[in-house]
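Just one protein chain is left out here, and the rest sit where they should.
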Amino acid sequence: MNVDSAVTLADLERLARRRLPRPVFDLVEGAAGDEVTAQRNLAAYRGLTLRPRSLAEVGTRSLATTVLGQDVSMPVMLAPTGAGRLLHRTAELAVAGAAADAGTVYMQSTVSAFGFEEVSAAARGTAWVQLYLPPTDADTRALVRRVADAGYRGLAVTVDTPVLGNRERDSRNGLLNLPMWHPRALAQGLSRPLWGLEFLRGNVSLGPAPQKGRRSSLADTRTTIANAHRAVTRHDLEVVRAAWDGPLLVKGIMRHDEVDDLVDLGVDGIVVSNHGGRQLDGVAGTIDVLPAVVAAAAGRAEVFVDGGIRRGTDVVKALALGARGVFVGRPYLYGLAAGGRHGVARALDILRAELDKAMALVGAPTVDDIDASLVEVRVPQPAG
Amino acid sequence: MNVDSAVTLADLERLARRRLPRPVFDLVEGAAGDEVTAQRNLAAYRGLTLRPRSLAEVGTRSLATTVLGQDVSMPVMLAPTGAGRLLHRTAELAVAGAAADAGTVYMQSTVSAFGFEEVSAAARGTAWVQLYLPPTDADTRALVRRVADAGYRGLAVTVDTPVLGNRERDSRNGLLNLPMWHPRALAQGLSRPLWGLEFLRGNVSLGPAPQKGRRSSLADTRTTIANAHRAVTRHDLEVVRAAWDGPLLVKGIMRHDEVDDLVDLGVDGIVVSNHGGRQLDGVAGTIDVLPAVVAAAAGRAEVFVDGGIRRGTDVVKALALGARGVFVGRPYLYGLAAGGRHGVARALDILRAELDKAMALVGAPTVDDIDASLVEVRVPQPAG
Amino acid sequence: MNVDSAVTLADLERLARRRLPRPVFDLVEGAAGDEVTAQRNLAAYRGLTLRPRSLAEVGTRSLATTVLGQDVSMPVMLAPTGAGRLLHRTAELAVAGAAADAGTVYMQSTVSAFGFEEVSAAARGTAWVQLYLPPTDADTRALVRRVADAGYRGLAVTVDTPVLGNRERDSRNGLLNLPMWHPRALAQGLSRPLWGLEFLRGNVSLGPAPQKGRRSSLADTRTTIANAHRAVTRHDLEVVRAAWDGPLLVKGIMRHDEVDDLVDLGVDGIVVSNHGGRQLDGVAGTIDVLPAVVAAAAGRAEVFVDGGIRRGTDVVKALALGARGVFVGRPYLYGLAAGGRHGVARALDILRAELDKAMALVGAPTVDDIDASLVEVRVPQPAG
Partner (left out) sequence: MNVDSAVTLADLERLARRRLPRPVFDLVEGAAGDEVTAQRNLAAYRGLTLRPRSLAEVGTRSLATTVLGQDVSMPVMLAPTGAGRLLHRTAELAVAGAAADAGTVYMQSTVSAFGFEEVSAAARGTAWVQLYLPPTDADTRALVRRVADAGYRGLAVTVDTPVLGNRERDSRNGLLNLPMWHPRALAQGLSRPLWGLEFLRGNVSLGPAPQKGRRSSLADTRTTIANAHRAVTRHDLEVVRAAWDGPLLVKGIMRHDEVDDLVDLGVDGIVVSNHGGRQLDGVAGTIDVLPAVVAAAAGRAEVFVDGGIRRGTDVVKALALGARGVFVGRPYLYGLAAGGRHGVARALDILRAELDKAMALVGAPTVDDIDASLVEVRVPQPAG
């Protein structure tokens, strides 16, 4: 099997598992604590049943829609992730390019091997950006100005990372703390020589510290990650809102009773997210809480969801429950690991084809036809 | 174990698995996507508990009933399936003959190795037919006239196939796309030499293209399957209804809120079906939604169900929940693969004996005695 | 491990499994169809949680109670079973003796290696009898007279056996149909030589046909089983009631809506039973339906339950839900197989010790203190 013969996202996952040293695969696949929430994200979709509409005119379909006013070819977008550089030398550039080619949004993470400007250019002006806020208001304003100048069309503030989650696979693997020349790190690299060579090409350089438009070093990434984790408050959101004219999203909401506040703060979009189960273990699956958040938003903000989407039918379920669109993370990282930009494109192709088929089979020729009648919430499944 | 010593349908399945090359078995057994719905069809019956009535006069029982006015010896009928020719040379002829012998209805599929006329004759005028509609109204009318002339007594339009479901086992096996002389296909055939010889007898001929009453080629079958998948609309049903005087069924309904429309369109029978889980994965089990459909029909149409029936007790459950009769698909295909017409007969014998015993044990001497008090819907089970 | 070092009934089961040829063990352990009901009987107890009462005066406990006016040393009785002769030469005599020693009731089955009179004597006048009714009223009256004369103190009519359940393990093993000198039967016997010798001692004789007080042959047993299965009607119960002055029980009730009728017919005791899952697969666990039957009886009849009891805590649960007493079947058969009368006694000792401990720990010094507050019905578990 290779990227082109992969039939499902699970196939791409298998390819990624084969290609990556175990600690790197774990970095992508792993989650916090006992990984109950990560599993629940997946399982929750199985607890939802579809109610296909018959006799619908589905001979031709359109997957196009808009998200916060921006046209996309389908309601599937790419979530911010920070591990790209460990999967493929081209990292965020590959992802941004593939997303632009596919006509959808890539939300770039603050943790990135390449500079904002370079990635935004690769996305040809379609990307959004996700910010971990720096310590001071002044720095925050400067950062917002920088991403505005770089051409991002949407800005999301992540609010579920006051501290880093308990990623126990990473603690055990010791991945981010080992220097590259540590025997264990070397052994890992040699266990997957193709990956090892690629990694060396991407991460060993003799030049000076990274600048705008240059690739950051692994050490920079570690610093960024360390800084990323601080509590975001109402004040922070006010600062960002004042500094940013475009669509503003908050990412990491799991409670419907917080929606009024967010709307009052001028938030345009809410991403229901538990960080892929990577921050707080024991949280519900995102799709479990989506309906209440949608009800609370009552059209005043667009609601998005990430976590657990692996099938076109999952997208239909999320939209039927009120999401304006969905974000996928691990799925495109599997593609990135398996085949760089081409692999990311393959992941998007698979999802698009599955979504198209699912829409035909549920009797929804357009995204607007995906209504609440198409899904039934059954008894919630246990998490473990 | 052989066909005659098979005690249950599961035994016949085991025999079929042993006899068929894996890709052919997968074609029968497989379903769409993660096969959650296919499993749910089966599991849903386990979530229903029987409430046997004691002190009933069950010393003698009768399984006979009527379906859309037609006498049958038991409320178990044979669902349309398209893979018969890969299982046994005699394909639909065997099935039709066994059904007629058993005094029940075989609903023949449009996808068939043998012509309508020949199969109808083999069924001695008791068969129903399932139609995938051709592209134009005129063709539809012609097709309806042809099946009327051929003597079918019931006609069902399948409405859950606007596109072909994601049958991922088939995608991976590459079954339908490999020419017969491809080394992988040859190897598969040689792995089950008895099957291989039988297949060659049935599918290799030197003659011209198939005609009425002649066997169609595999290539024809592929064409039929490709054409089969198009959206069926209200208009299409109106065309069929106008052209067909006999009982009209719609197959593939999973929503009770569509029943009024169907009754208005003049439909006589509704088959609650998710296509054996082969079209849209993530749909509920058919028995889960049957009661609401029956309630909506309120006697204006007869309601049938297929999917997941493997036991006589399953038939009792379905009838207790309001089905007029049930259709089985895979069970008789297992029989067909294991022993041709004799195997189909064995499958029906097993079901009949089990149904008879189940009726005795629940205290229902006749089909009419199977009332709603005999079953209790317990907490739905998770799908996965 | 041996009978004396067995700590739990599960230990006795393990001993029995080790001692018996597989087909004989299957005869005891097996059930109808997919054995869903047999498993449900067990699982249903796990869905019930105990609510121990604290600060109770449980320094001394008494397990004694009465069942239909008869004193018993504990509310655990022995259910009728027909396979004893295959497990141990002493069969029902051993069971009756152990029950009498333990001060509890053995309900003897019609299917028995020894005559009614002999077994009743072995039980020293404490036993009850379970009847499969013969074909005619006259025969029924004669049979009732015979068991009355034999000294039985209670009489139960089994109503869930209009036909024999689908015991598929037995069908596959072919146990009851093989003559003893069949090579397969011989091989089975030789696989467990201790059992084989014992079996020969008990079942091979050169004498004439069995008479009153003599052991019946295996062939007789087969005949009895075949005759056992017929529908029991209201008329039959009227005949028995008229002929029998003592306490009358009906065994095999699973519906609360049948209780009024039974009370009207003069029934004194109702045994909620699904025949250990051996008759109709797909029925609820007995403990699931017990509370509704108890409520319907409203004190007009005593309600008993069998099926799935393997622990002292199970007895507490059943009594807390309103059972007057419980019957166990397989548990004492494990003991019988493992060690004859001594093994049966061990099974009863284990249950008595566990029940005593459970009563202490739930805060119930006497059987009357086991009230509804001690158990909570949680969400029903899936059956499979």
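Per-chain residue numbering starts at 1, and chain names A, B and C are given in the order in which the chains are listed.
Throughout what follows, a residue touches a chain if its C-beta (ideal position, glycine included) is under 8 Å from a C-beta of that chain, and two chains touch if they have at least 3 such contacts.
Since the structure is predicted, the reported quantities are computational estimates derived from the model, not experimental observations.
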Item checked: Partners of the unshown chain among those that are drawn -> A, C
Next item on the list: Among C:V58, C:L164 or C:A185, choose the residue that contacts the chain missing from this document, as touch is defined above.
Entry: C:V58
Item checked: Positions on chain A contacted by the hidden chain, ascending -> 33-34, 36, 159-160, 162-163, 165-166, 168, 171-172, 230-234, 237, 250, 252-255, 257-258, 261, 279-284, 288, 379-380, 382-384
Item checked: Touch residues of chain C, complete complex, unshown partner -> 7-8, 43, 45-59, 311, 313, 317, 354, 357-358, 360-363, 373, 376, 378-379, 381-382
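Simple rule for what comes next: only the chains that are shown with their structure count from here on.
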Next item on the list: Chain touch graph shape: choose line, ring, star, complete or other and state it.
Entry: line
Check: chain B-chain C contact: same residues or different, taking over half shared as same?
Finding: different
Notebook entry, point to check: Most central chain by CA mean?
Noted result: B
Checklist line | Inter-centroid spacing, chain C versus chain B (mean Cα positions, whole Å) | finding: 42
Item checked: Residues within chain C bordering two or more other chains -> none
